[in-house]
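In this view, the complex is presented without one of its protein chains, the others remaining in place.
Naming follows writing order (A, B and C), and every chain is counted from residue 1.
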């Protein structure tokens, strides 16, 4: 599903690579935590998977596609097959819950009829039924992240990339988001999630990949944050 | 030196005042900590003192001047009598240490001769002799804050306002900045410093004013952060 | 599609003073482009009307000429026959499409008509105008040959190619249209710069939204279209104004004023301006479309 082989990424103007000869395989339906200190390269790995950046060396295959070989014209079509969530939600502040989710579908050229069916469904999935007309600032952090999740999964992507999706949330709210992610994962979506949150990793008991200064230093099934 | 009487500040578009009927007197040469939870109004109080914002109700006298009555044309001349430091240093990234300090003097119309005398003096005071030609990104956080402090005191202001000046620094470095502030205070400068840092407040044993939701809830001489 | 138009409208409102500038600059530049086109049309019109009709005049002696021109006084009938023979000669005949003889009475009638209202008309008498052979050439640019053939012929006072008068006028009109093109090119350059700056400002204001569009997989076309529409809309307004201005100029200045002031010149019609209008609008829209597409593409390339 996701395969990195010998991937190195060096940002222009830096001396040390952000990722250094990383190889990683994630199978269909897996739930993988990406952990590591700040600056260890977690976000860089996700950005490469999204083709927001190009790998300096190495090959990345996602959903059977050679990510490095996708022409810039094809990138949007590739990204539609992925879902993404970020720490800072990235909602449009002047659009309601419904519009924020619908926007992602409009932008990918979906028909009005499809949008009118899909959006309420996904909002129900994330538990936001009744809050369709709220603006982002009228929602709590956890609710905003649910909107972002709804937007990410409304296209039914096979892969969901999450970069510290609970970073701005308190433990209770984080719990709710993780439960939701687990449900999405149970539906067959492969999830790759970067996080700092020890508690979450420890409770979930999933595969953990640890990065340190751009190297993978640990890759354990059913592990905890600090555990071996 | 600094006197707030019955000051209320309500930002436009908000329902709760950020400061609510605050009265406070600071004498010449005092060192006062302003503590309180996030959003309690510490920065707002300092901003009112700087006349960056106007009080909604109440009077503020600083250095014998009625701050509310200063015409916008006179504001720059008033500000020259104050020194200010912030958590994020606010240095110009494309100017050296020397230039960052000299800039404050140029902007207030000081002569070239005066600048050439005053800047090395103040850099020696903050312990940056030898680093005059460094750019901000070539300095550690503590050193950057020293540059900001040098810039704040180069005009020999009678009052120094500091808004969480150690907020971005580790405990060791904070210690150095606090020692420097104590030295400046010993030279006769009145200091009003907003902070979150329990350790610093506890060690310094100075007057502590605590804000909570815009009210002064404590005002003790020689106190600690949590103490009564 | 509808949402794209709304986005473009919001962008225009955001940068109102830039948009006004674009409208003004495209208005002025395209007005000058249009003026240059209309001047060329006017030149063509005059060429069509006059240039092929332009003949070589072989003026015969009237007897009133200044000393060296006609030593023998007024042209005699023998001289006239000789001149006509030269026109029919093997040498000249193949070059000449046709010629006709204008006698003194006809010349006077034409002269009176041409200068009616001018003082000169009252001074000139029929016999002063004299007789003329009007020669139409197969190739009107070869008038030199006729001039040479009659340079020393007795009874001929002078040979004049009417085209030399016209060429002077055309030269002035051409100069004016070059000047108009010069102003237009500078202003078009300015329009392109302004459109691309505005598009970038607009993209900067919407950078957050653009970022979201990109990671949800919006196609480049979807992302770029509102910006291109925005560029086109502002230029469109300017070019419509320019076309309108040209129609008004042709109506009030050319048709109402010039046509009355110079009744013997054939001027362009309002219909010509109406043809130029869509040309100008199309040109403005294309230009704006290209420059905004280029600007947004460069801005969005990471």
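The criterion applied here is as follows: a residue touches a chain if its C-beta (ideal position, glycine included) is under 8 Å from a C-beta of that chain, and two chains touch if they have at least 3 such contacts.
In this text, all values refer to a predicted model and were calculated from it rather than measured experimentally.
Note that the undisplayed chain, when the full complex is considered, contacts B, C. When the missing chain is restored to the complex, the residue among C:25, C:212 or C:268 that touches it is C:25.
Touch with the chain omitted from the figure is made, among C:44, C:197 or C:269, by C:197.
Screening B:5, B:23 or B:108 for touch with the missing chain picks out B:108. The residue touching the chain not shown here, chosen from B:7, B:84, B:139 or B:191, is B:84. Against the chain not shown here, chain C presents residues 15, 17-18, 20-21, 24-25, 27-28, 62, 64-66, 69, 119-120, 122-125, 128-129, 157, 160, 175, 183, 186-187, 189-190, 193-194, 196-197, 201, 253. Taking the complete complex into account, residues 50, 52, 73, 76-82, 84, 90, 92, 103-104, 106-109, 151, 155 of chain B touch the chain not shown.
One rule holds for everything that comes next: only the chains that are shown with their structure count from here on.
Taken as a contact graph, the chains fit none of the simple arrangements: neither line, ring, star nor complete graph. Across every pairing of chains, the maximum count of C-beta contacts belongs to A-C.
Nearest to the global CA centroid, when each chain is reduced to the mean of its CA atoms, is chain A. Averaged C-alpha coordinates give centres for chain B and chain C that are 71 Å from one another.
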